[in-house]
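Complex shown without one protein chain; remaining protein chains in place.
Entry: subunit A
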């Protein structure tokens, strides 16, 4: 990866709303060059999506999150891809990952209540033919999300002048 691409990705990963003009100032490129580069990165699907990390608890609309681990029995010719595709199409499912170790797949599921999440898992996930077993862990508190610490402690005061 060249230095300018890395710069653009670094900056956008930290703050997706940084304008092309500002990125230009920070990198020494022109705003047009930045826009063109971003377009290329979007086309190449290196940049997949711009999204916002929201603290829904603070917003007062409390979603319930659960991490669901699945054991999968693989059928001949059908790899993990097939079951993953069935799972990720549910909008309740926020992430799907293939794991090493005891369980095969971990998903994050979001719902309006514990009951709804539990029913969703029981009705839609556990009933999938390849799913051998599920184990559901409800999230009690999120401390850090996608690299962002949500309960940041107070900043330490530093000197304002030093040599």
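Just so it is clear, a residue touches a chain if its C-beta (ideal position, glycine included) is under 8 Å from a C-beta of that chain, and two chains touch if they have at least 3 such contacts; residues count from 1.
In the analysis below, contacts and distances are computed from a predicted model.
Hidden chain, UniProt protein name from the list "A-type ATP synthase subunit D", "Aminotransferase", "Binding-protein-dependent transport system inner membrane protein" or "Carbohydrate ABC transporter permease": "Aminotransferase". Of the candidate positions A:1, A:44, A:140 or A:156, contact with the unshown chain belongs to A:156.
For subunit A, the residues in touch with the chain missing from this view are 6-7, 10-11, 25-28, 156, 158-163.
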